[in-house]
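Apart from one protein chain that is not included, each protein chain of the complex appears where it belongs.
Each chain gets a letter, A and B, in the order it is written, and its residues are counted from 1.
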Amino acid sequence: MWEFIVRSLDASTIFTIAALSELLGQRSGVLNVGVEGVMLFGATIGFMVAQTTGSYLLGFLAGIAIGGLIGLLHGFFSITLGSDQVVNGMGIWILGFGLTTYIGYPYTGPLGMERIPNVIGLSPFFFIGVALIIIAWFVLTKTSLGLRIRSVGENPSVAEVSGINVTRTRYLSVITSGMLMGFAGAIYSLDYNPVWSNDFLMGWGFIALALVFFSMWNPYILLGGSILFGTLWQLSLNPQLVLPDLMSRYIWRTVPFTITVGALMLMSTEWFRARWGAAKPEALGQPYIKD
Amino acid sequence: MKLGSFEVKLEKRVSLPGWEATLISLLAILVALVVFSYIFVRAGVNPLTGYKEIFSYAFMSSFGLPLTINRFIFLLLCTYAFIIPIRAGLWNIGMAGQLYAGALSAFAVAFAFGAKTSQNAVLPPGLVIPLMIAAAILGGAVVGAIAGFLKGRFNTNEIVVTMMLNFITYWIVARLIKEGGLFMGASGEGDGFKIPESIYAPLVKNVPFTVFIALGLAMLLYFLFAKTKIGYQIKAYGKSPSAAKYAGISPYKIPLLVFIMGGLIAGLAGYHYFAAVPGVYKITKNYGDFGDLAFYGIICGLISQGDALAAIPIALLFGGLTNGGRFAQGKLKLGFGIDYALLGVLMITLVAFQFFYRYKIVVVRTKKETSDVGIHS
Partner (left out) sequence: MLLESLKRGDTVLEARGITKRFPGVLANDRIDFEIKAGEVHAILGENGAGKTTLMNILFGLYQPDEGEIYLYGKKVNFRSPLDAIDMGIGMVHQNRKLIPAHTVIENIILGHPRAGNILNLKRTGKEITELCDRYGFKIDLKAKVWQLSEGEKQIVEILKALYRGAKILILDEPTSALAPPETKRLLESIRIMTRDELAIVPFITHKLPIVLEVSERVTVLRRGKVSARLETTGATEKSLAREMVGRDVIFRMERVEVEKGKPILQVENLSALNDKNVLALKDVSFSVQEGEIFGIAGVSGNGQQVLAEVLAGLRKAQGGKVLLDDANITHSPSLERWSKGIGYIPSERVDVGSIGDFSLVDNIAMNYYFDVDFTKGGIVNYKGLRKLTEEMISEYDVAAPSPDTMAKSLSGGNLQKLILARVLSRKPRLLIANLPTQGLDVGATEFVQNKLMEAKKEKAGILLISEDLDEVLSLSDRVAPMYEGEFMGIIPGGEARREIVGSMMAGLKPKVEEI
C-alpha cells in the first residue's frame, strides 16, 4: 500500500509540473494544446543526454532547454505571427510525437544509470513540484510580474494602455512554460520510468491539458487534481495492489481517460458554471495584434 | 526589410485565390521534404538517392504500389474524417479511436457469424460484408457522436475529448484481442482472430473495393460542401457561429452532425485496413501504429484546406511517402520511425506556412521615379 501511495505521488508530480506549465502559459493568454509534444521532447532529449553523458544534471538541463526552445517556437507562431494557437499546438504535438519516435528509437531500453535517490521515501521531484506550485501561486498573485501576466491573459489592450509590454510578457510566460513541460517530460524518462520505448507517455500531456481546465486556473486546485489523477493513473497500471480481480487490466487503463471526459463534461455544464463561475482567462487563445 | 532599391513588405491578404493556396500548400510540402533530407544526410545517404528509393518503391514497384494504394485509401478516409469537422471549425483528432471502434464493430459482426471459431467457414459475403461495413460505420459514428454531443450540448473541448476517446478505445481493443479476449486469435501472439476467406473484401485488380468508397466519398463531400444546404450550414457555423445562429443554424446540431459524419468515415477506415487489405484480415497486434498513421489525416486535411478533391493527390503522396519511407528505412539502414519523423516535419512546416495563407510578401521598388509601381509576388 505504501508503495502504491509513493508511486501515485511520483506520477502526480509529472501531472503537476506539466499542468502547471500549461497553466502559466494560459494565464498569459497563450493556449498550447501540444503539451504532450513538448513533454516528449523533454523526455527524449533528456534521456539521450543523460545516457550519453552519464549525468542526470545534464539530462535534466537538456530536457528543460529543449522545452524552452519548443516554447519559443510556439511563441513565435502564436505571438509574433499571430497564427491560430490550436493549429500551432497541434503542430507542436505532432512534431514531438513524430520526431521523438524516430530520434529516440536507437535508445530503446533501460537508462542503465543508478536511480535518483529518494527523499524520505519519495522522489525528490515530488517536493520540487509542490514547491513550484507554491512559487507559481506566489508569483501570480503577489508580485507585479504575476499581475502583468494575468493582465495580458485577461485583456491585452488594457494591459498595453497601462504600460505593459504584452509581447514580452507573453514570450516570458510561454518560454518558461515550455521549460517546465520539458522538465516534466525529463522527470518521466529519467526518474519515473527510466526505460525508453517508442510509445510511451501515452496521454499524459493531454490529461495535463484537461487538468488546467479542471483547476479553474488555480495552482492549488491543480495540485489536488494532479494528485487525484496520479493516483488514478497508478491504480490503472497496478489495480491488483488495491482492487484485485475487479476487471481486466486493459479496462483499468481506460479509467483515467474516462474520468477525464466525465469531469470535463461536468464542468462544462451550466449548472457547474453558474455555481463556480469560469475563471478562464478572457483573452485565452486570441492573438494580440496592435492596430 | 530593404534589399537595394527594393523593399520587401508583408501585407495582410484580403482574399486567397485557389491557385495561390495550392502554391503555398505545394511549397510547404516541398520545404518539408527539403528539411527532411537532413535525415538522409545524417545517415550518410544522398537525399536524392533517398527520395528516389522512396518514390520508386512506392509508385513504380509491383510490391510497393499496392501497399501505397492501400495506405492511400486509409489516409484519404482519415482525412475526410478530419475535414468534415474542421469545416465546422472543430478538431477531430479522434480518427484513431473511431477507426478502432469501426474495426471492432466490423469484427463483431464476423464474430457473430462464427468467423472466429472456424477459419474455413463459408459465410455468405453478400450478407456479411455489407453488415460488417454497416457496423464499422455505426461504431465509428457512435464514438464520434460522443465528442460531437459533448461539444454541442456543453461546449466541452473537443480536442481533449477526442484524444481521450483514442486512448479509451485503444485499451478496449487490447482487452478484446489480447489475453483471452473475445476476439483473440488462435495464435495467441496478441493478434485478433482472422476472418475466413469467404468474407475477404472483394478485390478489383488486387485493390480492395473500398477504393471506390473512398473516391465516391470524395465526390460526395465535394458535392456536400459545394452544393448542399447542409454543407452551407456547416461552413457558416465554421466561419462564424454567431452569424450562423442569426442565419437560423443550430449551434447544437452542427457539432453533433459533423462528428457523426467524421466518425463514420473513420469507422470505414478501420474496416478497410483490418478487414479489406490483402494479407491482413485481422486486427493486428500493432493496431496502434495504424492509429498513429491516422494523424496524417490531420496534415492532409490542413494542407488541402478542407477541400475533398485536393485531398486525393495529397493522400496519395503521403501514402507513398510513408510506405516508401518504411522500405527505404530498411534498405538504407536509416533507423526506425522515418514515417513518424516525416509526419512531424511536415506538420511543423505546414504550421509555419499557414502564416502565408493570411499574409503575402510584397516587393516594392523604392526608387523615387517608380515608387508607385508595386510588384506583387
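The working rule: contacts are C-beta pairs under 8 Å (C-beta built on N, C-alpha and C of every residue); 3 or more make two chains touch, one makes a residue touch a chain.
From a predicted model like this one, the values you see are computed outputs, not experimental measurements.
**Q** Can you say which of B:L48, B:L127, B:I230 or B:I361 touches the chain missing from this structure?
**A** Among B:L48, B:L127, B:I230 or B:I361, only B:I230 touches the chain that is not shown.
**Q** Out of B:N206, B:S240 or B:N286, point to the residue that touches the absent chain in the complete complex.
**A** Touching the chain that is not displayed is residue B:S240.
**Q** Just name the one of B:S15, B:S62 or B:N120 that touches the chain not displayed here.
**A** Per the contact definition at the top, the residue touching the missing chain is B:S15.
**Q** For a quick check of understanding: of A:M39, A:A159, A:A186 or A:L235, which residue touches the chain that isn't displayed?
**A** A:A159
**Q** Pick out the residues on subunit B that sit against the missing chain.
**A** These residues of subunit B touch the chain that is not shown: 14-15, 226-230, 232-233, 235-236, 239-240, 242-248.
**Q** Give me the subunit A residues in contact with the hidden chain, please.
**A** Here the touching residues of subunit A are 142-145, 147-148, 150-151, 154-155, 157-159, 161-164, 279, 281-282.
By definition in this document, only the chains that are shown with their structure count from here on.
**Q** If you average the Cα atoms of subunit A and of subunit B to get two centres, how far apart are those centres in Å?
**A** Result: the chain centres lie 27 Å from each other.
**Q** Which bits of subunit A are touching subunit B when the two form their complex?
**A** These residues of subunit A touch subunit B: 33, 73, 77, 81, 83-84, 86-88, 90-92, 94-99, 101-103, 105-106, 198-199, 202-203, 206-207, 209-210, 213, 248, 250-251, 253-254, 257-258, 260-261, 264-265, 268-269.
**Q** Please name which positions on subunit B make contact with subunit A in the complex.
**A** Touch list, subunit B to subunit A: 39, 91, 93, 146, 150, 154-157, 159-161, 163-165, 167-168, 171-172, 174-175, 178-179, 288, 292, 295, 298-299, 302, 335-338, 340-345, 347-348, 350-352, 354-355, 358.
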